[in-house]
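Report on one structure; see the data block that follows.
The complex is shown incomplete by one protein chain, all other protein chains being positioned as in the whole.
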Amino acid sequence: MSASGRGISSDDGEEPQRRRGEGVCTCPFCGLLCDDITAEASKLGVVAVSGRACELSRAGFSRQSAAGLDTPLICGQPAVLEQAVAAAAGILHRAGQPLIGGLGTDVAGMRAALELADRCGAVVDHANSSAKFRNLLAFQDRGAITTTLSEVRNRTDLFVVIGTDVASRFPRFFERVCAPGETLFDLRNADRRAVFVGAEPSAGAPPSETIPCARQDLPDLLSALAASIAGAKLAASHAGAVSMDRIRELAARMSAARYGVVAWAAADLDFPHAELAVQAIMRLLITLNRTTRFSAVPLGGNEADLTADAVLLWQVGFPFRTSFASGAANYDPYLFDSRRMLARREIDAVLWLSALSDLPVPATSDAPLILLAGPTAEAARRADVFIPVGTPGLDHAGHMIRTDKVMSLRLAPTRRPQRAPAAQILRSISEAMKSC
Amino acid sequence: MLSVLSGGRVIDPANGVDDQVRDIYVQDGRIIDPPQDAARAHRIDIAGRVVMAGAIDMHTHIGGGKVNLARLMLPEDHRGHARARTELTRASCGRAAPGTLQTGYRYAEMGYTACFEPAMLPVNARQAHLELGDTPIVDKGCYAMLGNDDYFLRQLAEGAEQARINDYVGWILDCTQSIAIKVVNAGGISAFKFNLRQLDVDQEHPYYRVTPRRVLQVLSRAVHDLGVPHGLHVHGSNLGVAGNVESTLATIAAAEGLPIHLTHIQFHSYGREGDRKFSSAAARIAEAVNANPNVSCDVGQIMFGQTVTASGDNMAQHRNADLGSPRKSVVMDIECDAGCGVVPFRYRDQSFVNALQWAIGLEIFLLVRDPWRIFLTTDHPNGAPFTSYPHLIRLLTDRSFRNDMFQKLNPEAQAASTLGSLTREYSLYEIAILTRAAPARTLGLADRGHLGAGAAADIVVYREDADRERMFATPEYVFKDGELIVRDGRLVKITSGRVHAVKPGYDRSIEAHVADYFERFQSISAASMRISADELCECGSGLIVHDCRKGAA
Amino acid sequence: MSLTLTLKNAPEVPLEAEAISPERLEGMSASQAAGVAVLYGNRQAQLGDFFGIEGTGDGELRVVGDCGRVKRIGAAMSRGRLLVEGHAGMHLGVGMSGGAILVKGDAGDSVGMEMLGGLVVVEGNAGHLLGSTIRGGRVGMRGGEIIVHGSVGNETGSGMRRGLIAVGGDAGDFTGVNMLAGTIVVLGHLGWRSGAGLKRGSIVSGRPAEILPTFRYACAYRPVMLRLVLAHLRQRGLPVSDAQLRGRYRRWSGDAVETNRGEILLLEQ
Partner (left out) sequence: MQVNGVAVEDTFAEAFAMFGARVLITADSEKWAMAAARSMTGFATSVIGCKCEAGIERIVPAAQTPDGRPGVTVLLFATSAESAGKRLVERVGQCVMTCPTTACYNALPSDTTVVVGGLLRYFGDGYQAAKLIDGRRFWRVPAMDGEFVVEESFGVQAAIGGGNLLILGEDTAPTLAAVEAAVDAMREVQGVILPFPDGVVRCGSKVGSRYKTVIASTNDAYCPTLRAVSSATRLTQEIGCVLEIVIDGLELGQVEEAMRRGMKAAARPGVRQITAGNYGGNLGQYKIGLHALMSGT
């Protein structure tokens, strides 16, 4: 039994979920975790979603439920599960500095991954962590003032959206916070406004204006905005290509809002010094909240990055980029950046877990690769060991945490299980390591 | 298997046993009466040792979103407090906001066998249970936070009848697998979302026009009507504000005789006298507690050093953010349900305010007469990490030690406190009440907190030591449900605890109304709120349901 | 006679060797030192597995060979002298509070991270995060001096609270980001967005640089304080020209996002 408690997710083919009418279920394919979509499984187990499901959801369910690789491979050759598990255990046992990465998985999968990491002295990092750290570094330095979807839905009169169209990563964001039209208070949908900075407005957004800005200039623009909100007189005429007058005007609008939010997707802040942009946002929120209410809505959680990070945090105390090499946990977001370590050949074995999609496996140079993934795993054949794993919310139940880090939802299976949960595979690798 | 702890000095206040030498028989995880075939029992000789039931921390923030935010914010604090893996235990970190593994291990090493998370947001219940499921060995339980959620306030504003409220409260307890109801800064967290920065007990909520007093009345009534053993768990208004003694006394009055529990009361016992406009109101508070048998409290003692404050009271936390050290903070509005705020804090013994806070906590401990109505807490981690309990026990049981500590503090604070003149010293029997018998009784854990036949075999054996801090820091034996898990302060077995909850009866027809509300205003369906007993197992914990008070509605 | 460590087996995964510090090996014979524990990836190993060792520990330590994959050399050291004849890996002298480290070659990332005192001199180049905080922490270097004759990477002196960092060559982006106080002198070019989040403290460069819009130009003058710093660096062996010592500097105040009490001083060309 693991030290982290018992009864991890049930993998005994629980009845597909029945809630609020036939086949209503929760979607694991973005950080919004919509719990109002309808899924139906064909005889072959192909799951089609309908109702309010977005394109990401439809694509995700059909991709992960499609026929494909469903037998373990050792160096590209079919193998039985026991052999594959033993081979994986052997690789990890021999490794001097293994990486457990990818980590697109649910709570149960992450629990098992951490038990394994603890046993084999691995470094743990998530495929999305470079995006996540754009937020985290500012957060750990200053903290944050944030809010959640229901608050936004009922209170937000001004959206300031930074460097993302929102829709391409979180298709239903505006639908879910604005579309209902009805709010708890006297706020009407018609009262809402949005400003898109450095991005085009997405469908479903409230009446919007756009402030064009090259993405790599966002840190300067946001810093100037923060300074203006704090009342500083800046000599510069522009920040990036945006005139200071425009920035001062936005500052005034934000100060006048009753319950504004700044929304961004760290994944879209893909330029140098993005953390400075986030830091400036945190700074201006501190100033704004001296006189009004204004909060951050950092959009994330895709590929379960927030879920996996939360489990690591609560079990160990540190977020990603934590190493168990010495036997004790050691956190350093630069030192244990898996991409940096791989590039510098500091890793000599990789276990890559991708249960929700096919997260691209980074170049592992000559380090052996253990791949735990779904039916479309592109790297399966070049992996030293490939073991197919199920998708939470499809093959098995699971838990995931939503973009706002507060709501966590249960994903019930939407078809009879065809692949084993990652948690189960990882636990058997841990077991096998005991006998190495 | 049958075993017997033989020859120990038993201290078991729930059964009126004060330091009597008795044998304790354990079979299948339970304490039993001496059986006929006692001879075959596996004998553990503990002659001369002090035996108590497993300790129960009835107010400790160990799981849920705000704790995870605190963990995330304090890599600096974790670094110094890393626990390396062993063949038995896993690596984990932290002191102020430890990882769940560290939390379970440390509590068990200190002889604690049950811990209660007192501020679980209903919308965050699932994560709280996931975290508690990863907290080994100890049993857990949660208090669901109400009183700032818009459903409740809306019902109140619309003048819904008490019975309706009761059903909603029952539904919340049921679907979040909780054991009690807590209210935090009644109405204040919601008011903060309307940009109010303070809300007094008789001040109207800016939108719903209801007062905190009303919220307290209705919720304490609901908890009482439903027969929930633990009275309404109240985190008062104006936490940490000089002069908040008035709000605290008003809160006691608002209960109108119904059972309420005032939590971390130290933070609510401040006057406004003196040059610094900050003074101890411990005497007035203790007097009120002594005079109102319906009131119980836990202290929330502070200790000096680095910790982190994590609270649902984001109104107060936003107020305190600039006092934080290291200077960073998280303030969060949450799902039209509540909020949370996290501010790292460093209490300094040469700071007038901090030193006086320390003294106020101890004054309350020593001035409240009935040990059954006061509980030993630091409001972990808000006053100090739970690992400081043995030190706190020594402060309570050893007057000269207490005074030595007192004399090291900021001199002005010493002058402003009566602590030096308080001669009371807690006995081991009283300590056992504060840390075992009373918490079990107030929470309705019939089979915990005592050593009588039928009780779960959560048993702690201490070596007698005049230095109570040393004595309570490393028990010689700790048994959880009959299994030996700690020997000489070292873990020898890792088990997983269960979750204690209550299931009061309520009219299920409320669910349709709640479902409609969620459909119209919330970001998830009401169905997604429900955590079944099976799901609780997925989270990592079995469920123990305790009876509600007989004769309740 | 001091202790000399000569690298004989280059590690494949990084070797964590904070044991390579004068005080840790003080009074040890060569064979005793060879038995000192180091962390090789996720395995315990011994200094002797990687280094040939001669002499006895007397508070002076010589390390010979390309130690580019040896991390934490001189970490947390508080006294003594450490000479690296070759390259040094990441985390050289992290958290050191006293003593002196001289590296004849290059040093990796995070030299003198969260350093409290003492002196580090790197005659070659150094990597990113020199004298910085462990990312995610708030306070970086708290005292002491780091002098690099070559160039350094990004985020030099991030979160720095006190002390002196001097770079003979160029510095990368984000130099002095979130700096609380202290002094960073870069005789060459300053990278992009230097001084972002600067609270107090001084960032000096001998070349023109792009300044953030949240900094405001004050004046051109000859800061006596800078002459003190540069004269001191000259004594330390850094080639400071008379033009740099006596020159006029353009003063920019910022960062307006923060307390606006920091300065960037750029030598007038």
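Think of it as A, B and C in the order they're written, each chain with its own count starting at 1.
Just so it is clear, a residue touches a chain if its C-beta (ideal position, glycine included) is under 8 Å from a C-beta of that chain, and two chains touch if they have at least 3 such contacts.
These numbers come from a predicted model, not from an experiment.
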Point to revise | Displayed chains contacting the withheld chain | key: C
Point to revise | Option from C:Met28, C:Leu164, C:Leu198 or C:Leu238 whose C-beta touches the chain left out | key: C:Leu164
Point to revise | Residues in chain C touching the chain absent from view | key: 143, 145, 162-164, 183, 200, 202, 221-225, 227-229, 231-232, 245-246, 261
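As a working rule, only the chains that are shown with their structure count from here on.
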Practice item. Mind listing the chains that sit against chain A and also against chain C? Key: B
Check your understanding: B-C or A-B: which has the larger count of contacting C-beta pairs?
Key -> A-B
Exercise for review: Considering only mean CA positions as chain centres, point out the chain farthest from chain C.
Suggested key: B
Practice item. Averaging only over C-alpha atoms, locate the centres of chain A and chain C and give their separation in whole Å. Key: 35
Exercise for review: State, to the nearest whole Å, the distance from the C-alpha centre of chain B to the C-alpha centre of chain C.
Suggested key: 47
Exercise for review: Would you mind listing the residues of chain B that make contact with two or more other chains?
Suggested key: 75, 328
Point to revise | Where chain C touches two or more other chains, by residue | key: 134, 136-138
Exercise for review: Quick one: which bits of chain A touch chain C in the complex? Just the residue numbers, please.
Suggested key: 95-98, 120-122, 133, 136-137, 140-141, 219-220, 223-224, 226-227, 230, 232, 234-236, 238-239, 244, 272-273, 276, 279-280, 283, 324-326, 331-335, 345-348
**Study point:** chain A contact footprint on chain B (complex, rising order)
**Key:** 63, 65, 67-69, 71-75, 78-79, 82-85, 88-94, 97-102, 121, 123-124, 126-127, 130-131, 133-136, 150, 154, 192-195, 207, 318, 321, 328-337, 342, 494, 496, 520-525, 527-528, 531, 534-535, 537-542
Point to revise | Complex interface listing, chain B residues touching chain C | key: 75-76, 326-328
